[in-house]
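Submitted below is the structure of interest, expressed as structure tokens.
Complex shown without one protein chain; remaining protein chains in place.
Think of it as A and B in the order they're written, each chain with its own count starting at 1.
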Amino acid sequence: MIANPLNAATPVVARVTHGVDLAPLARTARWQKAELAFWLLPIIGWFAFPDNLALLTQIAIIALFAISLDLILGYAGIVSLGHAAFFGLGAYAAGVLAKNGLGDPLLGLAAAVAVAAAAGFVTSFLVLRGADLTRLMVTLGVSLMLYEMANKLTDFTGGVDGLQGVEVKPLLGLFPFDIYGRTGYIYCFAVLFILFWVARHLVHSPFGLELRGIRLNALRMPALGAPVNRRLVAVYTIGAAYAGVAGALLTQTTQFVSIDVLSFPRSAELLLILVLGGTGTLYGAMLGALVFMVAHYLLADINPQYWQFWLGLLLVLVVLFAREGIMGGLRRLDAALSARKSGEVRR
Amino acid sequence: MTYALQTRNLVKKFGGFVATDDVTLNVTAGARQALIGPNGAGKTTLINLLTGFLEPTAGHVILGGDDVTALAQHARVKRGLARTFQINRLFADMTVLESVTLAVCERRGLGARWWKPSSAHSEAVDEAAELIARLRLAEVANERTKNLAYGKQRLIEIALALAAQPRVLLLDEPAAGVPTVESRELFETIAALPREVTIVLIEHDMDLVFRFADRISVLVSGALLIEDVPDAIARDPRVRQLYLGEAGHG
Partner (left out) sequence: MTVLFDGVASGMLLFLISVGLSVTLGLMNFVNLAHGAFAMLGGYICVLLLNRLGVPFLVTLPIVIVLCGGVGVLLERTLYRRLYGASHLDQVLFSIGLVFMSISTAHYFFGAQQQPLQLPGFLRGQFDLPGLDIGVYRLFLIAVGLAVAVGLQWILTRTRFGAELRASVDNRRAARGLGISVDRVFSLAFALGSALAGLGGALGVETLGMDPEFPVKYIVYFLIVVAVGGSGNILGSLYASLILGITDVVGKYYLPQVGAFFIYAVMVVTLIFRPQGLFGRGVAK
């Protein structure tokens, strides 16, 4: 039963087996009304902000990047300080291809997926070993190594100055990337939606349930017969591939690759975005990206040091007081409203 | 005589400390075997060795005639060996139904399926529901595990193990921390398990042990002191000294 966007309208049929109500479980996989409302936003954005399509496109890209981290962190519980490694690999893959005449966007995406997924697969084995600190160090170390490599291989990557001369061909041969960013907008949001849709299936599937199990109690999972390492390798590879796609989209829409796509601040910022929005929900990742990028845009005139200070303070406050981020707040709001509506006193 | 579970000269050392001392155990298929002994005798360590959570320093673990010593935990579960933990290891934020569905899906080999929602795998969900009902958890099936009373959580612990449809079930103090009233229910549930399932039980409550077990193994300081039928154990002077005589715990 594939997720049907229309099923939010049909009443939930209570199915009870052996005295157990199966409806709540079935309900989690269905598309909620709020979700449909959320996906109207890109459409609204197109009409409401025709002069800011470039910014909105960047939001879509970061949203995808955040989803990639949510899969490994929010769902599987792998703390990575170097997720930018895959973002950067995807960015450079698409960039190098485009610079050398192979600028078809979809080809660039395919290359980004291949490179990032391969890197994810290989490094996933490092992530399996050791305790939290080791994992942090390994993920950080890998991304720093890649950064240094990009720094030194200037002929290939452009080094600190970035990769110039990225020429992206028209999408599907028909739609050139114009200066208003219209093609880019539709392209990025389409990719975001498709990959989100796939991720949504993933997290509601038995595989997704296993990931949650691993995060909630990694020691119990083998006792259920679950091959934990295999699952972690799989999700880490998928997360890397998603990040790679986001990186490629960035390259293709900006026609440039900056070396900071591989930097530690990139990874750190992504962690902030994900926590800000709320981990383990996919929507939290996207909301975090939206709020962060909009705030950054609105406050861009401010001295960058002020921005960094408030960012740091925000991070500290979120961790201390609002750990579940925006989604957590929304959930509590929703619970409070439903309690009031039904008139009952809920726990 | 088929043995469902055996160990041969199983040894586990932590540095200089011998936690498991040359244990050879033979559990008959369909048995109801209890493993008793003072605190620190190494009972949980033995369970950890049997399940593969710990690697032995020496010796072998044999499941249904096959040497599984080199197999990882999850592989042994697939061969029919399941366990419960002395302290609950549950999925706090998941509902009961989600937790049991997870276990059932894994058993059914659906753990890698990534497209259809879990709720759409109706056979798995139905099996989970049936198991939940059997353990009298139906009313709380959609409650989050962390919100439930300890006794109910203990039942979930057992449900997760049963979901694997084990041929050998290792229960590590299933009634630990459970109020007496609820532990009766717990034991009725365990007693109602099909006869084909071999059960090895660690328990301190002697009342329950003597009512439930048809064989008892006594473990002291990591070594097997004696293994026999309950009556013989009750009469054995060494066991009496252990429990009634001078302080025997290490």
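Everything below uses one rule, namely that contacts are C-beta pairs under 8 Å (C-beta built on N, C-alpha and C of every residue); 3 or more make two chains touch, one makes a residue touch a chain.
Everything quoted here is computed from the prediction, not taken from an experiment.
Undergrad: List the displayed chains that the omitted chain touches in the full complex.
TA: The undisplayed chain, in the complete complex, is in contact with A.
Undergrad: Would you mind spotting which of A:34, A:190 or A:319 touches the chain that isn't drawn?
TA: The one listed residue touching the chain not shown is A:319.
Undergrad: Have a look at A:131, A:179 or A:300 and name the one touching the chain we're not showing.
TA: Among A:131, A:179 or A:300, only A:131 touches the chain that is not shown.
Undergrad: Of the residues listed, A:25, A:93, A:144 or A:289, which one is in contact with the missing chain?
TA: A:144
Undergrad: Out of A:53, A:271 or A:330, which touches the unshown chain?
TA: In the full complex, the listed residue that touches the missing chain is A:271.
Undergrad: Could you list which residues of chain A touch the chain missing from the display?
TA: 73, 79, 81, 126, 129-134, 136-138, 140-142, 144-145, 148-149, 151-152, 264-265, 268, 271-272, 275, 305-306, 308-309, 311-316, 318-320, 323
Keep in mind that, in the parts below, only the chains that are shown with their structure count from here on.
Undergrad: Measuring from the mean C-alpha position of chain A to the mean C-alpha position of chain B, what distance in angstrom results?
TA: Spacing between the chain centres: roughly 40 Å.
Undergrad: Which positions of chain A touch chain B when the two form their complex?
TA: 1-3, 17-22, 24-26, 28-29, 201-202, 204-210, 212-213, 216-217, 219-228, 230-231, 234, 347
Undergrad: Contact residues on chain B for chain A in the complex?
TA: Its residues touching chain A are 51-53, 72-74, 77-78, 82-83, 85, 89-95, 97-99, 101-103, 105-107, 110-121, 124-126, 129-130, 132-133, 138-139, 141-142, 147, 160-161, 163-164.
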